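Note sheet for the following structure.
Missing here: one protein chain of the complex. Every other protein chain is in place.
Order as written gives the chain letters A, B and C; numbering starts at 1 within each chain.
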Amino acid sequence: MIKDFLKTLVSNRKSLVGLCLLGFFVLVAAFAPLIAPYEPKIDRLETVAELGEPSLEEEIVSEDYPSDSRDVIVYRSTTTREYEKTVDYFPLRAKPSAEHPLGTNHAGNDLFSQLVWGTRVSLTIGLMTGLFVTALSLTLALLSGYLGGVVDDVITFLTNVMLVIPGLPLMIVVAAYVTMKGTLPIVLILGLTGWPYPTRLLRSQVLTLKGRDFVRVSRSLGERTSFVVFREILPNMISIAMAEFFASSMAAILGEATLEFIGLGNVTVVSWGTILFWAQANGALLSGAWWWFLPPGICIALVGTSFVLINFAIDEISNPRLRKR
Amino acid sequence: MSDTMLEVRNLRAGYATAKGFVRAVDDVSFSLRRGEFLGIAGESGCGKSTLAYAIMRLLRDNARVESGGLLFKGRDLVPMPAAEVDALRWTDMAMVFQSAMNALNPVLSIGEQLTDAVHAHRSVSRDEAEAMAVEMLALVDINADRLRSYPHQLSGGMKQRVMIAMALILKPELLIMDEPTTALDVVVQRSIIEKIEELRRRLGFSVIFITHDLSLLVEISDSLGIMYAGRLVEYGPAAALFNEPRHPYTEGLMNSFPSLTGPLRRMDGIEGRTPDLLSPPPGCRYAPRCRYARPACSEGGCPGLAPSGEGRLSACPYPMGGRADGGVAGEGGRL
Amino acid sequence: MKYFLRKLGLLAFTLFVSVSLNFFLPRMMPGDPARALLDKMENLQPEQLDTIRAAFGLDTDDPVIVQYGRYLRNTLRGDLGTSFSRFPTPVSEVMRVALPWSIGLMGLCTIISFSLGTLIGIAAAWRRETKLASATVGFFSFVRSFPYFWLGLVFIYFFAFRLRAFPIGGAYSVDAARGGAAWWLSVLRHGALPAATIVVSSLGAWILTMRNNMINVLAEDYITVAMAKGLPIRRIKSMYAAKNAILPSVTGFAMSLGFVIGGGLVTEMVFAYPGIGYMLYQAVNAKDYPLMQAIFLFIAVAVLIANFAADVAVMILDPRVRDGAK
Partner (left out) sequence: MSDERDAAARPPALELRSVVKRFPLRSLAAYGKAVHAMDDVSFVLEAGGSLALVGESGSGKTTTASVIARLYERDSGDLVVDGEPARPFRNRAESLAYKKKVQLIFQDPFGSLNPTHTIRSILERPFLIHGLADGRADLEARLSEALEQVGLSPAAEYLRRFPHELSGGQRQRVNIARTFAVEPSIVLADEPTSMLDVSIRMGVMNMMLDLKERKGVSYLYITHDLAGARYMCGSIAVMYAGMIMEIGPTEDVIRDAVHPYVKLLKSASPSPESGLARAPLDASGEIPSLIDPPSGCRFHPRCPYAEPRCREAVPELADLGGGRGVRCVLALR
């Protein structure tokens, strides 16, 4: 069944495009160190060359500043030999060039490298949050749908309440209070505001499945509850849970970018959101530096589109009416 | 004026699927007299619904009529421009659908759904249309105050009666009913059928009644058509068909309904399953399941309907008496 | 009626939860943000310090439950505390200035986007075999993936910076006399880009929802019946197809509305549009917690009320809901 599902996913043209697109970004994230020409927060290149024998005392032999962006310092050390250290500073706010395909930012960091490294952070946060939200809502949905009774009442009520409290403002307020920095708090904030909608969808699916005869058969044969839930119901929820995973991941990537853009994330980390934050803070727009703020947005949209495409196919699998005839 | 209401001539129709074209109706011909009640029986997938939708020109986008003619009062519906079909539909021929539950729009009141059909075809005032609706509801024993009700406020049987009222509101001459009682309980089913009979006697329309329940059809039809795998395999007066089936499939179907009052005996139904219409078996399509099948039955083309005497038609080239062994029911006389 | 009361109950309870969240959030956070803030801001004036203390309940030794009671009472009276970044203006006063801009911008955009998206969705489903329909659907599912704020940036770059067709930010021109024709014109010109951002970003969701609903409805038997009855296409499309298809859309208003409002907030931030979104941005940057909380509360209330209105609309449109049959 899972094999069938994956086969359908690959044979559908839309989802194949989506999967390829997503695969591309996953590869970029995985091989960021190989793809990116520089480290994301480097603003200079240092080269050290060996010149001569060690000397008795440490001294700087010569200092030369041939240009604004280059220092050449020759010094002797007592233990080793004589070195020449050349420091090439990256230009600030440079236009795209051969060395910097997407130019540099206000601090002289290479924007292309930042974009590549940012893929890793943004994708990780998105997929981790997606996983977290899916796991959380699947658990809640199974609990509430299968057990019913008071558990169901409480979870359903909470879901309905959280569903109408607007997510982004809540996220902003919570993020503003959080003093911890790092990836985990962001995943938690995005996850804890993202569970209600998938929970509601998944719960109604559990209810449908619970009423199906094969579940009743299973109970009348004497299966344990855990078997009924995990072997009878759960396998039938794979496609809808996958759809929710992709939808939640997309929401998380957008949410993360938004929080970072407002400055509520960790601005020292390099992600698509923080690139945009610094672009905005440094007036990239009004200096015409489109290479600074366009690429991250396009990347976000491409990842989002890949999720949407994959979900189109999942929808078509689970809803025959949408199928092209 | 001719006595023939509808003549179906060598109709071929089907629909495209991902796996290929399914010819759900294959070379079907019959004719229907004015005021006649024709029952068409067949199992799921035999093409009976496709036939109904083809006659109404309501086939969905992926379905089409390949060839053949549908002569309604002498005019062929197949090549007819859509505008003319629109003018005919509901005024001259109407349809009652399988599930009244889904055939009524949940957000419009019964009154609106009855009268909008009137307004679409006649220029009458709102009051006149409403008067017509009240009259029709009375015919199916529904109180006029139900005009303001919504579908969910009615029971299943009432909804189906509303559908009948809706189909008859413009006094059509032909009423096609596609499994109109399948989803209903026996008692409700019986009362609906009695109602249709009564209305037919009063209003004089013809009926094509499509169902899988042969036991029901035998009682109410003038003529019976039996469909199997897209083909009409037997056609003739209902009583004659019941007493002396000439096609082995008809016999098999008759043998699938235990008797309520007759002597109790073992019945065998039919072995096997209906063929896949994407790749129907060679020769007679029933041959793989037929208890009388001979090697020749599985060769060549599919036998067509041929007269078998007494105004009856059968698609089996071997008359009952000449078959390999005597039928269980065919000979003995069951009653 | 039963339905109405149930929804009213849910509204009241959700309001209560939002208000309580507002009170408990800062008290639940690990690492005590209040102390951290106080330590960081040593150069604040004593009155401002008091404001912060009051906001976090550090000015009193009362147990939390008593503070909570006082907070609920104050909130009910409309007393939301004092902003400390704009000390000593009460929060409610700050919000009063910002509100009309936001309500004008986002309210209008939501209505435009919902109606336009619904209409396009209907058309896209009705002619779903055409190239135009699939192109529209494809285009908007792509656009939907852009973050609102980024689309805003792009609009500023192209239309304000490059083409200089629109101002880059703000809500009105300071040169024109307030209330005059020129001023209103400037309001329109300033509002155009933010409005376009919100509408373009949110349109896709409405189109796709409506299209899918429509496609589901078009497969229903009652559509076939309507065709067979020979009803005018316009009536089939509106009273048979769209009226049924729009019901889940209106119910789904809840989720989407929160999303659109959220997007609207960020759009305001990008355009420095003086509504509550921009104010929230300033409050966040200044760590003005009372103002931030009040804004959150206000947005929550607005969304809740809009949702309630949507529920009432469903009740009017759907006889089954009216009878409590669904």
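By our rule, a contact is a pair of C-beta atoms (placed from the backbone, for glycine too) under 8 Å apart; a residue touches a chain by one contact, two chains touch by 3 or more.
Computed from a predicted model, the values in this text were never measured in an experiment.
J.: Which residue, B:L11, B:A120 or B:V218, contacts the hidden chain when the whole complex is considered?
T.: From the options B:L11, B:A120 or B:V218, the contact with the absent chain belongs to B:V218.
J.: Quickly run down the residues of chain A that touch the omitted chain.
T.: Touching the missing chain: residues 1, 212-214, 216-224, 231-232, 235-236.
J.: With the missing chain put back, which residues of chain B would touch it? List them for me.
T.: Within chain B, the residues that touch the unshown chain are 43-44, 141, 155-157, 185-191, 194, 212-216, 218-220, 239, 242, 252-253, 255-262, 264, 266-271, 273-274, 334-335.
Just so it is clear, only the chains that are shown with their structure count from here on.
J.: Find me the chain with the mean Cα position closest to the mean of all the protein Cα atoms on display.
T.: Central chain: C.
J.: Chain B to chain C: how many Å between their CA centres?
T.: The mean C-alpha positions of chain B and chain C differ by 54 Å.
J.: Find the geometric centre of each of chain A and chain B from their Cα atoms only, then give the gap between the two centres in Å, rounded to an integer.
T.: 58
J.: If you average the CA atoms of chain A and of chain C, how many Å lie between those two points?
T.: So the centroids are 25 Å from each other.
J.: Two or more other chains in contact with one residue: find those residues in chain A.
T.: Correct list: empty.
J.: Going through chain B residue by residue, note those that touch at least 2 other chains and give them in order.
T.: Those would be 61.
J.: Give every residue of chain C touching chain B within the complex, in rising order.
T.: Where chain C meets chain B, its residues are 129, 220-222, 224-232, 235, 239-240, 243-244, 247, 317-320, 323, 325-326.
J.: Which residues of chain C touch chain A in their complex?
T.: Of all residues in chain C, those touching chain A are 10, 13-14, 17-18, 21-22, 25-26, 29-31, 33, 36, 141-151, 153-154, 156-157, 161-162, 168, 212, 215-216, 219, 254-255, 257-259, 261-263, 265-266, 269-270, 280-281, 284-285, 287, 289, 292-293, 295-296, 299-300, 303-304, 307.
J.: Mind pulling up the chain B residues that touch chain C in the complex?
T.: Residues 56, 58, 61, 86-87, 89-91, 94-95, 97-99, 102-109, 112, 116-117, 120-121, 150, 152-153, 166.
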